[in-house]
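In this view, the complex is presented without one of its protein chains, the others remaining in place.
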Amino acid sequence: MIPAAISALLLQLLHVALALAAAPLLVGSTRFAKSRLQGRRGPSPIQPYRDLLRLLRKETVLAHDASWIFRVTPYLVFSIMTVAAAMVPMFVLDLPLARAGDLIAIVALIATARFFQSLAGLDIGTAFGGIGASREALIGSLAEPAVLMVAFALALVAGTTALPAIARFVLSGGVGVEVSLALALIAFLIVAIAENGRVPVDNPATHLELTMVHEAMVLEYSGRNLALIEAAQMLKLLVFISLISALFAPWGMASAEDGLDFLEVLAGIAVFGLHLLVAAILIAAVELAIAKMRVFRVVEFLGGAFILAVLAVVFRFVTEAS
Amino acid sequence: MFSTIAYDLSHLAGATVLLAGFVVLYQRRLLGVFRAFALQSLAVAAAAAWQAYSQDAPHLYVTAAIAFLLKGIAAPIALNWIVRRLDIHRTVETAVGIGPTMLAGVGLVVLATLLVLPVTVSSAALTRETLAIALSVVLIGFLVMITRRNAITQVVGFMSLENGLVLAAVGVKGMPLVVEMSVAFSLLIAFILFGIFFFRIRERFDTLDLQSIESFRGERR
Partner (left out) sequence: MNALFLILGIPLAGAAVLALVPDHRLGGWINAGVSLATLVASLLLLPFEAPDPTPFALVDDFNIYLIVLTSFVAFTAAWFSAGYIAHEVGSGRLTPTYLRFYHAMYQVLSFAMLLALIANNIGVMWAAIELATLTTVVMVSLYRSRAALEAAWKYFILGSVGIALALFGTILVYLAAQKAMGPGMDALTWSQLYAEAPNFEPELLNLAFVFLLIGYGTKTGLVPLHAWLPDAHAEGPTPISAVLSGLLLNVALYAIVRFKMLLTANGDALAPGPLLIAMGLASLFTAALMLYRRRDIKRLFAYSSIEHMGVITFAFGMGGPLANFAGLLHMALHSLTKSAIFYAVGLASQARGSQQIDQIKGLTASHPALGWALVAGTVAISGLPPFGLFMSEFLLITSTFPRAPILGVLLLLGLLIAFGGLMLRLHGIAFGEADGDRRPLTGSLLPVYAHLILILIAGIFLPGPLVAWFQSVAEMVG
């Protein structure tokens, strides 16, 4: 019998390692699914690993005007994302680190990452970096209130902001057909799309600088720095998908409360893998079906998310009162 | 009286109606507005049918059928047809931006909730909620009528306002004359649609944009 503390530590390590390993695969599968849906053969799902390795081997070029912010940002962003990933339950409900921060803490972590990335975009003083940073700030400033509203709605429904507790509440099945949750889910999906720079808010595969948001901001990075930034971006996608699956569809997760069951963990991992696969295919399908919207339209799109989230809160009150 | 599932389903239908109201506000293209309105009408029809079943009031099926056939299917088709035939510009012309109107919409929902919930303390939970949602839908219908310039969007606003009324009427237990009222309203709607088409085709009505009609105040020399 392994002592509880050590098993928890092992679990946490396994969790982080899996997250780091799965993130590029997730992005790879998305691209793969997308190209298959488009009728192309497309690169293999493990292509992102190769890209990252290649970037790591390449020389890093820094602009003359780059200050320490520009140099520190990749490491910072990557570590922040790793921490965030460590805190979101993926295949086990009760992670030791999940107690370190709730939903709001994770939102704050992601916002911090964005803040530094925007600073770095501005730092070198090129036009595209500036455009990217300002657009990212615009999207961020609109997405944040929506996320917080979603958090409120969830907190009202479940009575807590702690992720495992919310997941437990949803698992218990006591919610029935909860309109607030559905509204919050839609709002959260919109925010997730915006945060990860997916179509229709941003196109991760674009090569046209004028339409770039995230890509414009990191245009000046190369080599190891770029690898870290890209990895962080992949982790972010993973974090959001795991958040969605933990908050709205936590079925199949292993519960660490009454000691660890090896099989349960394995099953949890399998279910989680399935979730990721479904997410990848969904993202690919959605990105094919709709076109990127104009930047000004993004304001309304995210405004819509905010309003949905507010509605979720209001509905909660309506139900509560009656 | 009501089991949980009955409650949840009404809740869901009501929420869909309200949400569709917001979708109407969000749309920039006329065809999108019509589709959102059709969605709303279908949700109203579902709500009415569900009330008919759970209240055991068969006459409400008629209301549901009217909402489904006339507003869910016929009205959007007619609107599409009018837009095509009259060659109306297919973007929604807004008097107030989409973002602010959506925020105003949320404000109205809060207002409706604050108005209805305190005065209906002793009513059944479902009635209170339906009334709050219905009033929100009514107010959002108003908002569409006020903040959108094309006559045709105003008509959609009016019809979605009416959806809210139907929702309220079917949500109140045992309300008589609901069918008659929905028939009366259908008459009104048919009349409006007919009017738009008829006036535009036969007469010198250059635009349905109310802004340009407004220039006339009857005081011209």
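To keep things simple, chains are lettered A and B as they appear, and every chain counts its residues starting from 1.
Convention: a residue touches a chain if its C-beta (ideal position, glycine included) is under 8 Å from a C-beta of that chain, and two chains touch if they have at least 3 such contacts.
What you see is a predicted model; the values in this text were computed from it and never measured.
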Which displayed chains the hidden chain touches across the whole complex: B
Touching the absent chain when the full complex is considered, from B:V62, B:L103 or B:V172: B:V172
Residue of B:Q27, B:T63 or B:Q154 touching the missing chain in the full complex: B:Q154
Sole contact to the chain not displayed, among B:N80, B:T94 or B:T127: B:T127
On chain B, residues whose C-beta touches the chain left out of the figure: 115-116, 118-123, 127, 131, 134-135, 138, 141-142, 145, 151, 154, 158, 161-162, 165, 168-169, 172-177, 180-181, 184, 187-188, 191-192, 195, 199, 202-205, 210, 213-214, 216, 218-219, 221
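Rule of thumb we're sticking to: only the chains that are shown with their structure count from here on.
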Rounded Å distance, chain A centre to chain B centre (Cα mean): 37
Of all residues in chain A, those that touch chain B in their complex: 176-179, 182-183, 299-300, 303-304, 307-308, 310-311, 314-315, 317-319, 321-322
Residue numbers on chain B that touch chain A, as the complex places them: 4-5, 8-9, 11-12, 15, 18-19, 22, 26, 98-99, 102-103, 105-106, 109-110, 113, 117, 125-126, 128-129, 132-133
